[in-house]
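Supplied in structure tokens, the structure appears directly below.
Excluded from the complex is one protein chain; the other protein chains are retained at their positions.
To keep things simple, chains are lettered A, B and C as they appear, and every chain counts its residues starting from 1.
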């Protein structure tokens, strides 16, 4: 077994212009967006990626069948040809991040990708009403269109960097002359955040010029808001009660 | 020295249908079962596995002789031809789990193995009266026979995955077209658990259609129950005494 | 991608006698000195170093453009030809320190370097009024000139060793017959320390026989002293107030 094994399930002549990465990360924001798009657009799996840099683990599916931890590439053959990278894991080691990202770029190159969108969350440590979409690019010329689509390049805190696959896809992608745009939805960092995912999806949709039905994502966001409201109410009642004891 | 070194002690034409893994793990359940079967069936050692992924350590035997940490393959030449994988260690690193499991599968392939049984424990955090045998397969077609033999595919908790050699033997084994069945005995996770091993052995015996004398395992289970009962009685007396002080 | 990738931006016939290392470290002393010299002497970038031993990270520049974590070599084509090694990171692993240092030495050899100055800080755990410059050499014959230039070889504490690139540049450099001098500015270890950097620059200037304008470094040192004085005053007021409460 090689350190990374890519198994293609598609014919050789597949071509995609856009590569969208949504691997696990803060608030699962990127993962939510990419998985939502795959479902809505009916994208199909074209490759599986196994690696010694993933945990030595199988998952047990509901039917009792096991499935190896892996990452996957999906392909959407619509008006826009899009490849998606989603999966169970990012690398467990520094070295693995580099090795895996190079493999992701090999796949992207193989199918003719010109532009990469790396999706993620940006943790701010508190709940956010209208999540902004912090952005970064690997060619300055890309900045205007990102701003036009609603992404921001301002930052409250000094955002020092982007860690993991999202960052390296832009950095190492630049060396292969691929355009790279990173969209990071503002998120608390404490919860899986479909609301932040909505913001990212909204910017991304404008950037790729495609409408994606957001109903399911909206529902998940509403559910999550109800969960949070319920938790906050419980907290409030508890603290009222404590005050009563004190008073 | 290679990363993994397999030293065969047998002739080339050895053939086994079944490969049973019982490496160290939760409650030592798999280890207890495999070692018990090796003893009862009079299996003989056919290979030694040394690896840089094992701790840099020798054990001192009772006679003062040292023995390198290793894993071993045993072979039972009875009505059913069975290979057993037991040993001192699982890998100390993620990568090692992958590399070692590939070597285990190389051995299994070399001797013609068609089906792998990966044995282990499943920790539930409390003592269990009648340990269930949680099961997983790497081909859905295997599920009915496991259920018939008494294994269960229900789960109280969401069992997320199987970590280490047991999981990878199923996952990587599937890619070599080997059938894989994982049997995990319910166990507290706090003690070496021969009672859980009894449950696993009972399901396994039915699956492989072989009666294995379980007297020695029963004795160990009875001993362990007496140890636990004694510990619980001591706890009870201690807490009675504390109550007396308070009262 | 190789473990370490060096990308030269210069012609092949570049020649430098001196190699000055100022990578991140205690008090950022070496980094401050090297970056100050690069700015004052108008040195130009001649190589970029990327490595899997650096964190898997990109930095976001103020304009929103990303930049991969890297180290860089600068070249000063003045009366003295000097190469500078600065950058974002030291290695994240023991092995990486060795591999990267060998690459740094390859670069130094390629451009004809005869002598290496490794700059750093030496943490003493308290603020220092007149930072000494603790020194070490990789050939005893170099000691007199270092002492003449104001470096000291005395030590209050037993300084056991020099860890990371600075130490290995001297140790591995000796095996390539390169002279190596390590200058470590006394520093608290708690703050970025331009004052300690002044001391190191002063010794280094005499050693290489070059005047470097230190105005900017002096300004930073003055600023830092004001910050420290302000912090100390705040502390004093706070403790006075506490005394008043008690009294």
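Criterion: a contact is a pair of C-beta atoms (placed from the backbone, for glycine too) under 8 Å apart; a residue touches a chain by one contact, two chains touch by 3 or more.
All values reported here derive from a predicted model rather than from experimental measurement.
Put simply, the hidden chain is in touch with B, C once you look at the whole complex.
Note on the undisplayed chain: of the listed residues C:67, C:81 or C:143, the one touching it is C:143. Interface note: of C:25, C:164 or C:185, the residue touching the hidden chain in the full complex is C:164.
Although one chain is not shown, part of subunit C still touches it, namely residues 91, 94-95, 97-99, 101-102, 135-140, 143, 153, 155, 159-165, 167-168, 170-172, 174, 180, 182.
Touch with the hidden chain on the side of subunit B covers residues 1, 52-60, 63-69, 92-93.
The working rule: only the chains that are shown with their structure count from here on.
If the chains shown are joined wherever they touch, the resulting network is a simple chain of contacts running from one end to the other without closing. Under half of the residue numbers found at the subunit A and subunit B interface occur in both copies, marking it as a different-residue contact. Relative orientation of subunit B with respect to subunit C corresponds to a rotation of 180°, obtained by superposing CA atoms and rounded to a multiple of 5.
A straight line joining the Cα centres of subunit A and subunit B is 38 Å long.
One inter-chain figure worth recording: subunit B and subunit C are separated by 54 Å, centre to centre, where each centre is the mean of the chain's CA atoms.
Shared interface positions of subunit B, i.e. residues touching 2 or more other chains, are not present.
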